[in-house]
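The complex appears here without one of its protein chains, the remainder shown in place.
Labels run A and B following the written order; every chain starts at residue 1.
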Amino acid sequence: MSPMQAVILAAGEGNRLRPLTRSRPKAMIPVANRPIIEYVIHSLLENGIRDIVVVVGYRKEYVIRYLNQLDVPIQVVVQERQLGTADALRSAESEIAGDFLLLPGDNYISPTSIARIKTERNAMLYTEHPSPSNFGVVVIKNGFVEKILEKPEDAPTFTVSTGVFSFTPDIFGYLRSNEIPDAIAGMLADGEKIRAIPAEDWQDAIYSWDLLKMNARMLRDLAPATSGTVSTTASLRGRVRIGKGTTIGENTVIQGPVVIGEDCEIGPNAVIMPQTSIASRVKIEPFTYLKDSLIMDDVTVGSHSRIVSAVFGQGCILGDHTTTYPKEAFFEVGGGVTKSEFGAVLGDGVRAAPFTTFKNCVAGNNVSIEEGRVVVGLIEDNTRVI
Amino acid sequence: MCGIVGYIGRREATPLLIQGLKRLEYRGYDSFGIATVGSEIDVFKKQGRISESEAGTVVLGGSVGIGHTRWATHGEPNDSNAHPHTDCTGRLALVHNGVIENYIELKKQLLERGHIFRSETDTEVIVHLLEENFTGDLLEAVKKTVPLLEGSYAILAVSAHDDRIVAARDCSPLVLGIGDGELFAASDMTPLLEHTERIIFLEDGDIAEISPERVEIYHDGAKVERSVELVNWGIEDAKKGGFAHYMLKEIFEQPQAFYETIRAGISDAVQEMIRDAEEITLVACGTSYHTALIFKYLAEPLCRIPVRVELGSEFKYYPPPLRGLVIAVTQSGETADTIAALKMAKAHNCPTLAITNVQGSTVTRIADTTLMMRAGPEISVAATKSYIAQLAALMEIVNVRCDGKYDDLLQHAHLAIGEVLLQEMQGAVALCREAEHVFFVGRGPFYPVSMEGALKMKEISYVHAEGYAAGELKHGPFALLTPETPVVAICPPGSTYGVMISNIKEMKARRAPIIALGKKGDTELAEIVDIFIPIPDSDPMVQVLTTSVALQLLSYHTACALARDVDKPRNLAKSVTVE
C-alpha cells in the first residue's frame, strides 16, 4: 500500500475574518505565532503522513513562500478562481494516486483526531458545537452520516462537520457542483456509506475575535524556550517562549502562556499576561500591559497602554496610552448579526495617535486615528478618524 | 562564455559535470558541452540549455572530465562554437571562461603554421597554442601558453592518457573543491557545495595541477600554497516551489531581503569609511548602475556629499579622476567590468568598498571592505530582490551619513514594499502588452527608477522601453508619442508633483495613454490618466522602493501575458564575467 496522501485546502480568503485577510488567506493567519495551516501540517506529520498537497489560490504567493520554507516538501496546486471547496479539490485531482485525507487549512485539528480517521475509507470527522448554524450540520445514524445540512437556520443537532474527510479517489466522480457537501449528498444518494467519527479536538475561528480563543488553545501546547537577551530582573513565569534577537527589558513581568517572536523589544517595565502571542519585530514600550491578545509582526505599542482582548494586524503603530476596552456588543458581519465581547481587532497598518481608546472595535487596514479618540464598532479600510 | 566545471576522482564524471553545469546555468545557457578522459578524449557538445536537451542521455565514460555552459561572446551559439574545444590531434581539450583579446593575431599566426580551426571562438586559439607547447606534459604546456594570452581567462585543460586537470585563471573566477580522493573545479562555489566544504579560491595568475589526491599551485613559475577555506554553507535551497517563475518568487521575497539587509547593519569599519569620505564614486553595471544613480539622488541633497556614478564598462577606458571613496556595486561580485574598475581605484590608493550579495566572491577579495546585501540566492536573470537589497545597503549608507536619522523609516520600509505586492496590474499590462514602445518617466530619484523600470520591461518582456527624465521627453522623444505608445509616469507627492502633472498633461495632449504611479487616494492624478497605480503614502525614500516594485510587477505580468521565458530571457546571462 502506498503511503496515505493528504489534501489541504488553503485557497479561500475566509472573508468573515476581514480585515485580517487582506494580505493573507485565513489559513495563513498566525495563531500562537504560527499560521493555522502549520498546525494542520504538523498533525499530519505526527501521523506519518508526508505526501501533502496544498491547494492555494487567494494571495497564493504568501502561502507558497511559507510552504517552501518548511522542512518537508509540500506539493502545491493552484486553484485559479475561488469557486468552492469541491472545485479546489478538483484542482488537486492529478496529484492523487489513492485514498487520501481532505482537510481545511484554516481550522485546527489535533493529531489524535487524524489518527482516528486515517485508516478509514470514506469517513468524516465531526464535532459538537454550541452554534452549529455556522457550519455544515451532520445528522448521524448508527455511526454513519445520514445527511449534511449546510449552515441551516434551525439546526436539528449540535454535531457539525470539521471538514476533515477520508476519501477514495471515487470522490472525484461526485464533484459535480463546486461544494463538497453536494458531493457527499451525491455519495449518500448512491448508497455509499460515510462513517462519522468524533474529532478529539478541532478549533475554528469564524469571526476575527474568535482568533483569541484559538490563540489561547494553541498556547496550551507551547514548548517553553528562552532566547535573545533577557534581563535578570525580568520575571518569566509559566510557559514562556522567547525568540532569537528579542530583548526583554528590566522589570518586565511575563506570565505564561506567552509566546514572543524574533527581534522584538519588550519593556523595560512591561507586563505581558497569559494567552498573549507577540510575533516578530514588535516593540512594546515601557509600562504597557498586554493580556489575552494576538499581536502580529512589526507592531509598535506605545508606553502606558493597556491592551486586553485585542488582535493587531501587521505593522500597526499605536501611540502611548492606547486602551482597548472589551465590551459586549452586537456586530453585523456577512449579513448576520452576532454578539461578542472583545477589545479591538485592527487590520494591517493601523496608526493611532496617543490616547486612543478602542472599545469593541474592528478597524480596517490602514485606518488612521487622531489623538484622544474613542473608536467604537466597525471602521472601513483606509478611513481617517478625525 | 560563462560557467566551467571540472571533476577528477573515483566516480563517473559525466553526471557530476552535468549536475554542476546546471547549477552554473545562470552564468549562461546558449550551449553546453563536456569532455572526459578515457584512453582518448571524448567530447559531447550541443547548442541550447541543458535542461532542454537530452542531458540524461549523455554517456561519456571516465572519471576525469571538464564541462562548460556558454554565453556567447565570440561566435554565435551553435554546436561547433560550444566548448570544450580540442586541438588538431584530438589529444587535448579545454574549456574557458573569459575573453582572449589578442586572439585575432594569435589565430592568424596559428593558421599560418597550419592549424585547423573548427570554431569562431577566441577560446580555440588557446587549445592550439597548448598543442604547440605540448611535449607530453600538460602542466608545462599550460605554463608556456598562458603568458601568450592577453585578456581574461579561467581555463581547465585535459589531455588523453593523463589523470590530471590543469587549471589557470587570470581576471576570471575559478575555485577548487577538495573531496575525498576527488577534486572539483568550478567558476563559483555553487556546484561544489553539494560535494565538499573545503574550498580553495585561486588567485589571478595561478596555475593549478589537479589530480584526485592533491592540488599543486604555481604562481610566476614558483610553487605556492593557497589556504583551504572551509565554507559552512548549506545547499542553497533555491526551490521554485509552487511559483510559476523564480522572478515572481524573488519579487515576493523583497520585503524580507530589504529587512534582512537593514537588520544586518553596517560594521564599524565601513561606517568609519563612509563618515570619512569627502566624495563618493560608485561603479556598477546594469541594474546596479540604476541603484547607484538612485543613491546619488538621495545622498547629494540629504548628506551633502558629491557623488559620481560610473559605468564599469566605461571606467577602464575613460577613467574619471580617482579621489575619495570608491564603491563597487555588483550582485554576483563577479562582474568583470566593475572588478576591473575597482582594481584601478585600488591602484590609485582610494579606499574601496564592495556591495555584493555573494560572500567570498572576487569583489570581496579585492575591495578593502565589504557590505553584504542579504538577498539570498537570486536565480532569475532579471534582478529584483538583489536590486531592493542593494537599495537597502545604499540607503543604510545615507542613514549613516545622516547619523541614524532614517533608522525608523528604514526599519518599517519593508511593510510598504509588502503593501505594493498586493497591487493588481491588469489594466496597465493590457496597455503594455499591445505596445511596441513604452516610455518610463520620472524626476529626481524616480528618473533612475524609471530607467530600471524600462530595463526590466526590455529584459523580460522584449517590449522596447526607454527611461527618461520627465522634463527631457519634450526635447526629442515627444516625436515618438502616439496613441499606441504608453507612458509610465512616476508621480509621487513632493516638490516635483506639480511639474510632473504638467508633463503628464503635455503627453496626454499627444494622445499617449498614461499609466501613472501616484499616492493612494490622489484623485486629481487618477482623473487625468488612463491607468492609475496607487502607491502607499510615505517618505520619498520609501517611495523609491515601492514604485520600483510596482514597475517590476508591471514588467513581470506583461512578460507573462506575452508568454516570455521570464527567468531565462534570450541572449542574457545573470552575471557577466567578460568585459
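Just so it is clear, a residue touches a chain if its C-beta (ideal position, glycine included) is under 8 Å from a C-beta of that chain, and two chains touch if they have at least 3 such contacts.
Everything below uses one rule, namely that contacts and distances are computed from a predicted model.
**Student:** UniProt names the one chain left off this complex as which of "NADH-ubiquinone oxidoreductase subunit 4L", "CheC, inhibitor of MCP methylation", "Bifunctional protein GlmU" or "Phosphonates ABC transporter permease protein"?
**Tutor:** Checked against "NADH-ubiquinone oxidoreductase subunit 4L", "CheC, inhibitor of MCP methylation", "Bifunctional protein GlmU" or "Phosphonates ABC transporter permease protein": the hidden chain maps to "Bifunctional protein GlmU".
**Student:** Which of the visible chains would the unseen chain be in contact with across the whole complex?
**Tutor:** For the complete complex, the undisplayed chain touches A, B.
**Student:** Based on the whole complex, identify which of B:132, B:194, B:272 or B:506 touches the chain you can't see.
**Tutor:** Counting the whole complex, the residue in contact with the absent chain is B:194.
**Student:** Which listed residue (A:198, A:228, A:286 or A:354) would be found touching the missing chain in the intact complex?
**Tutor:** Checking the options A:198, A:228, A:286 or A:354, the one contacting the hidden chain is A:228.
**Student:** Can you list, in ascending order, the subunit B residues touching the missing chain?
**Tutor:** Given the touch definition above, subunit B has residues 10-11, 179-181, 193-197, 230, 235 touching the missing chain.
**Student:** Give me the subunit A residues in contact with the hidden chain, please.
**Tutor:** 3, 48, 50, 72-73, 223-232, 244
Basically, only the chains that are shown with their structure count from here on.
**Student:** List the residues on subunit A that touch subunit B in their complex, please.
**Tutor:** 22-23, 56, 59-62, 64-65, 67-68, 76-78, 263, 281, 298, 314-315, 348-349, 366, 382
**Student:** Show me the residue ranges of subunit B that touch subunit A in the complex, using the header's touch definition.
**Tutor:** Per the stated touch rule, the residues are 237, 239, 241-243, 248-249, 252-253, 259, 263, 411-412, 414-415, 418-419, 421-422, 520-521, 536.
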